[in-house]
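Written below as structure tokens is the structure these notes are about.
A single protein chain has been omitted from the complex, and every remaining protein chain is retained in its original position.
Our next item is chain A:
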Amino acid sequence: MVATALTEARVWELLDEVLDPEVPVLSILDLGIVRGVRVADGQVTVDITPTYSGCPAMNTIATDIRLRLLAEGIANVTIHNQLSPAWTTDWMTPAGRQKLQAYGIAPPVDGTATGHVLNLFGQDTAVRCPQCQSDNTRLVSQFGSTACKASYQCNDCYEPFDYFKCH
């Protein structure tokens, strides 16, 4: 009964309730990792893409998607893991960026996802401290607590913080 009324729009709504296990204030839609949804003959197909090749959360996310859909009686689900086109932080939604900031993680600086990387000793500019909003911050390490984050420190309030690095 549920399956006959099922629309792609409804699946997207349900997917917006699936949270990223590592940054649980973001939905997987905020993160931009859901690349497609198809509904045909009661069969649901969801395309997801990893943020990083080794993202350990992908299996958990796939399980969480199945569980959320199952709770609505949708059992016939295929999840495709798609590598190309490769995920970029430019796909993160404006709402997602605001949620990250409020959670204490600096969101990726918009539109700088490519081109800067081999600038040795360079860092992303205008990374704003999520605690005191100062732009006077410094890179501590390009690698942080998860694959998608870098470690920064604020030069004004001295708080160390995570930066969701451009990718």
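Note that a residue touches a chain if its C-beta (ideal position, glycine included) is under 8 Å from a C-beta of that chain, and two chains touch if they have at least 3 such contacts; residues count from 1.
Here, contacts and distances are computed from a predicted model.
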Among "(2Fe-2S)-binding protein", "Carbohydrate ABC transporter permease", "Carbon-phosphorus lyase complex subunit PhnI" or "1,2-phenylacetyl-CoA epoxidase subunit PaaC", the UniProt name of the subunit that does not appear here: "1,2-phenylacetyl-CoA epoxidase subunit PaaC"
Touching the absent chain when the full complex is considered, from A:G32, A:P108, A:P130 or A:G144: A:G144
Contact partner of the left-out chain, one of A:L6, A:L31, A:V44 or A:M58: A:M58
Residue touching the undisplayed chain, where the options are A:I48, A:L69 or A:V127: A:I48
Chain A, residues in touch with the chain not shown (by the definition above): 48, 50, 52-56, 58-59, 62-63, 66, 78-87, 117-121, 140-145, 147, 151, 167
